[in-house]
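All protein chains of the complex are present and in place, except for one that has been dropped.
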């Protein structure tokens, strides 16, 4: 089965990517599988300067899901390019840099820096991180702001495809999707986490030092599928789906509602070889369902 | 322990209510417990005319949650008042009518009809039902529309308290909450379901005939807690919390973040005696935590 | 108010049904009787082991196959996650059970009554035959794919006249329907009761209509609450009304439900 996918100029050998923030810088997972077998690796969100992130506790387990408020701890774009990227098999598997910044100028600068690196195949713009007080949330929740960031990043990305990652914490996700498409995004990825909270009745304190955090995992899959379905029908650029994918069937569900490719997030924590197994199982699961070609299966949901 | 709560004029003997659409018209659960032991009974959403609702399948199970697209099947307000309400112990346990309509005029008429019935203690306005194509969604997603419905209902509700039930499918739930508070709501209840979707890769069809439906159950508890916390800090009317409550600890979590009372929804399906057991267990669980008074515990979350 | 119960009761036994049950995913489950009395055959119970946490979320409906003083017996097919999890129950482990739920099959002592069981749809007929006042009037026609030993067929055979038909190839199905028609026609003036996959129920409904025989069918709609509250399990009646299968059914008169 031909598993190749084109995501607005970024070609993957199969549709299985890893989701930002859940696969480290990639190398953490090398003992558990062959990184070259993956369709793509999206690394932890990078900022211009290194960030130490939020205080602990940063994680809470919830029914079939989890909350995180890491606060974008990362080594900074420069250190990533110098020390991490060279260790990744970027010639065989595209490495996508996930960008986080607090204003459009910073986004532009970051985009320029990352796009100029040979080993970076594409950029994913995080306009939706709900964990950091300043910036993030607002960009993703307002179509006009989302468009501005997209334009700023596009202007500095050169020939590298730009994927914009949307937040589900909005009244109308289609409006945001259309805005970033209009602003030149080459692809859209979704969903980022839902804003949630957990508390401890014993201590009377929030379970996250940051009080609120992002909900991910199987619990949010229904919301994610709905968003991917709505967005992929409304835009004509490729859509990358994620949110709770924890089996080959889940991945196929996202493709069925219109996703070009998928990203695996929280499931990487269920077992560190999860993404490798998924890349292996996906074609087998498709064949077992009588799917001979992913491109005709894609978006073939029969509605009404 | 004094468990009484005042919800903007509606007095409950304890904070455990049942959530609309998950407890039928109440009598379905009479074999499993004493309805008079509950703090309040919110009945299935009522419309002016009987409705047959959506075609099947209407339900799908999801990780730690479920989707429903019942489409507000109900017997109509008149039949409820005539045939169902008299069978309920409304003198001992307040019965709250949940209202669903497609325009403000209809909401007003429905409010007048229901408020005039002696056995109806209060009205809960569903401005957030995501299942029905026309109306519902829009009212709850726009602060101005939400305020208009609230005003229309208030104008016809006489002395009966009006509780407005919010949707979490919005960018800014606090804006909607403030709008309905400004329009005269006596209390706010939240959250209604998150819009979601499930599909079957074998048949390539949605698992719900209506394609999209409402996600409820433990999976959404983190989102619900966050919404209740945000709203209860922003308004000065009482807030009733719900979303995934499945234990006495869960109920206390909602009270800790600011809920005056709670509603039990999906957990009624885990076992039909769930709400009765919760009403019994809540004071014991509180005592075990050294809580001597719910009113000082309420909203006492220590942040920062 | 009908007597219904919701209790946590221990598993007494769970085992594959017969030597070929394991391979075919057909099992038998016994629970301590949670207080069920006066069960009407065709009624069901909702079962949920608390150890499930929240995933799976819903209880699963199973027909009451025997209700004895001390225990209740179910026969089930492994259809998915929930029923697969039932097979891993350990004796003594608690299961939350509520019931007996819904409407059972009509019992007409004077009427020759044909029981039509399709696969695991045979389950409620064990209790039906065991408690019927005039078992001599009963006959079972049983269609199945896995071997007969996976079902409580011999248990029924010890009580009433039974006849079975194994579908081995798709071509067998029309031959089974022919046999079904013959038996239904023979029950003119009597009663036909059916439980099994929807296509079978549809055949029964149509054939009963054609031959003017009164018939009941038991539906297996997906259920969340089992008590009429969620409105998820509705079936449509000929007037276009949607009614809860869990309280108005699962057994319906065939001419009062759209299949």
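For clarity, chains are labelled A, B and C in written order, and residue numbers in each chain start from 1.
In this text, contacts are C-beta pairs under 8 Å (C-beta built on N, C-alpha and C of every residue); 3 or more make two chains touch, one makes a residue touch a chain.
Just so it is clear, the structure is predicted and the values come from calculations on it, not from any experiment.
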Here the chain that is not shown touches A, B, C
Answer key for A:70, A:191 or A:227 versus the chain not shown reads A:70
Contact with the hidden chain, among C:88, C:145 or C:182, goes to C:88
The one residue from A:59, A:145 or A:289 touching the chain left out of view is A:59
Considering the complete complex, of C:18, C:41 or C:56, the missing chain is touched by C:56
Only one of A:9, A:272 or A:299 touches the unshown chain, namely A:272
It is residues of subunit C that touch the chain not shown, namely 51-56, 81, 88, 90
Missing-chain contacts on subunit A, rising order, are 21-24, 28-32, 44, 52-53, 56-59, 61-66, 68, 70, 73, 217-219, 246, 266, 268-273
Note that subunit B touches the chain not displayed via residues 63-64, 218
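Quick note on the criterion: only the chains that are shown with their structure count from here on.
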Chain with Cα centroid nearest the overall Cα mean is chain B
Note: subunit C sits from subunit B at a C-alpha centroid distance in Å of 35
Expressed in whole Å, how far the mean CA point of subunit A lies from that of subunit C is 47
In subunit A, the residues touching two or more other chains are 63-64, 218
For subunit C, residue numbers touching 2 or more other chains are 53-55
